[in-house]
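A single protein chain has been omitted; all remaining protein chains appear in their positions.
Let's turn to subunit A:
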Amino acid sequence: GCKFDAGQVQQVLEGALASTLGTMVYSPQGSAPLAQSLAELLRSQAKEVVPPRYKLVCHVLLGQQGQQSLLVASRALWDPESDSFASATFSNTSLFAVATVHGVYFE
């Protein structure tokens, strides 16, 4: 197909998060570079299942599992016919991650 398949991208995100983070433990020094490399990994994996002519924005939040609450929201100004997004979350006893990929079609 020529459209952004949100379901498929979500599956890719879920798989990548689970296999990369698995039983990892949160550490202040290690988590910053981990978040960056995760964003790059997810972006490149999403690119493989998304049709050509789509620009991608991949955003990752990685945090320490504690007693706090977190809410992530997003809005976009785009063309709802062609543009879309997918998101996935992962958590274990030490950390949590929220990943979102937005796909924007360009002529």
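Worth pointing out:
In the analysis below, a residue touches a chain if its C-beta (ideal position, glycine included) is under 8 Å from a C-beta of that chain, and two chains touch if they have at least 3 such contacts; residues count from 1.
Quick note on the criterion: contacts and distances are computed from a predicted model.
The chain that is not shown carries the UniProt protein name "Dynein light chain Tctex-type 1", picked from "Dynein light chain Tctex-type 1", "A-type voltage-gated potassium channel KCND1", "Electron transfer flavoprotein subunit beta" or "Glutaredoxin domain-containing protein".
Mapped onto subunit A, the interface with the missing chain covers residues 26, 28, 31-32, 34-36, 38-40, 42-43, 47, 55-79, 83, 85, 98, 100, 102, 104, 106-107.
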